[in-house]
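Okay, structure first, notes after.
All protein chains of the complex are present and in place, except for one that has been dropped.
Coming up: chain A.
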Amino acid sequence: MNFQSKANKYVCPNDRQLSLRSKLRTGWSAARSEPPLTQKEREAIAAVVKRAEKVDEVEARRVGRLVARLEGMRRSAQGPAPRTCLLCGETSRLLAPLRTCSMCQNSACPKCVIDTPPHRSPIYSREQYMCNLCAETREMWKKSGAWFFKSLPKYILPDRRNTGRYNDSELAKSLQDGGNSSNEGKTDSEPGSPLSVHPPTFSRQPSNTESRKSISSGKFQDHDWSETDILSHGVSGLSLHRTDSLNQRPLGLKRTGSKGSAYSLRSVRKEIPKPITQVERPPTIPDSGFGTLEIKLAYDNGTSSLAVTVLRARGLIGMDMTGLSDPFCRLEVMPREGTYSNRLRTKTVHKTKNPEFNETVHFFGITESDLSTKSLEIVVFDDDKYGCDEMGSATVALRECLKSPAQLRLALSGASGSEPTGPRLLLALCYSTKRRALVVTVCRAADLPPQDSNGYSDPFVKLYLDPDPYHKKHKSSIKWRNLNPVWNEEFLFETRPTELSRQNLTVTVWDKDYGKPNDFLGSLVLGASSKGQRLKHWMDCIKFPDHRHEQWHSLTDTQHL
């Protein structure tokens, strides 16, 4: 072939020769000394490189989302255990026997495997199964391009803490857009309510400055093999190193004793009448880590009423396992007059750290003199089945409403007292690796409600784990005629640390009665599905085994079974 004969001088060199040659700067690829690139050329190339960096950044973020998704799946997996499903923890049943994943050799229930993987390699020739986790990992390798580079390319994890956090220019923009789009996309929490909430427009966009840092030049030369532990699943299905809000934010949470206080009065609520067209940028206030709240005040002389519009909050602390919260605001004009409590609350906006409340509440009977002396206290709570945790509060003087525009952006500050008040229970949790059990110490309770005619109760505590393969239930001794009982009794639940993250400890306090059913005094649920301080307590117990974690918890007066 003439192509070959011509290339006499260049018989196909091997890789080593080539690399040497490239160093020597000889051979055809480095033969001539070219004139250096002109300024114009450099600019053109720099523009392309910049464009490529953008593409790479978007791609890195996409891969980050894939990684986060897989990580989330892995975290929620139950971990390998004999005769239970790797993913959902389902035990083997007659009609639905567990399958073995051909990749990781763990067993999974039929719902959590895919059979006959869609490829034709000889190793899958007989009927085999792949667990969803392996299938997902495989998919992630394909989608991210890791299959090609034999490791994960650069990626940017979606920043949960900053999700939806606006930077200042975006905030100003969203304020303007906010009014215009407020009638689209109703995401009401209660059906049939006239309240319209517009969706958080930027909620998926992590802030730019953050991401720019983690992206280096657009070249693919330097693959960093950063967090590849994501790829080695199957050892323990969960990794409990959570880096989200709970650990990063100060958690000085106060929990109200019961729902009752926060729910006292319902307000007259109405839709925001007009889109806000001209919004001056509210003064920025240093954020102490609890987020900010935007409100609008309007005072009406004629009806002597104060209308408070709670627009939105930004960057609230996360309360549940996923780092999200279910916030609502409680508003109160302080100081109170006599015993009359003038508390109003907004609706709850679910699963968000950047709620759009857009709700107006009216305080009546506010005189003009009140404006100069009184102030408005706004407390943001996390709504929860088992009571509500305070997520931050702000106070604003009423005279602010005389300024125009009376739109304010308030920085929320942390909850004042960390110790709960009202009926409460001091619990100590400790996972003992030696005894392979969760040791729950019921230390004491305080301010229990009296249930007997003598003004006392006869409290005792019942505890159980759920789900618990051993169905173990414990009961403490009865402390007669005592509203602040001290037990200091230890109870053991045999379990594994990996199991703990999907178990809930339910503690109920009862008043012992003879001849009639026991009276319920309060309850408490700790576990991965709980929120706030209870979640933190539980996670601490898992993260630091063989340590005693003691903490007060408020008791809820609702009985949940």
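Methods note: a contact is a pair of C-beta atoms (placed from the backbone, for glycine too) under 8 Å apart; a residue touches a chain by one contact, two chains touch by 3 or more; residues count from 1.
Convention: contacts and distances are computed from a predicted model.
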Undepicted complex member, UniProt protein name, chosen from "Small G protein signaling modulator 1", "Eukaryotic translation initiation factor 3 subunit H", "Ras-related protein Rab-3" or "V-type proton ATPase subunit F": "Ras-related protein Rab-3"
Residue of A:N14, A:N301, A:S369 or A:S453 in touch with the missing chain, whole complex considered: A:N14
Among A:V48, A:M334, A:A397 or A:V486, the residue in touch with the chain that has been omitted: A:V48
Residue in contact with the excluded chain [from A:V67, A:L86, A:M103 or A:V461]: A:M103
Residue numbers in chain A that touch the chain omitted from display: 1, 3-4, 6-7, 10-15, 17-19, 22, 28-32, 34-35, 37, 41, 44-45, 48, 51-52, 54-55, 58-59, 62, 103-104, 119, 121, 123-124, 134, 137-138, 141-143, 145, 147-151, 169-170, 173, 201-202, 204-205, 219-221, 223, 225, 228-229, 231-235
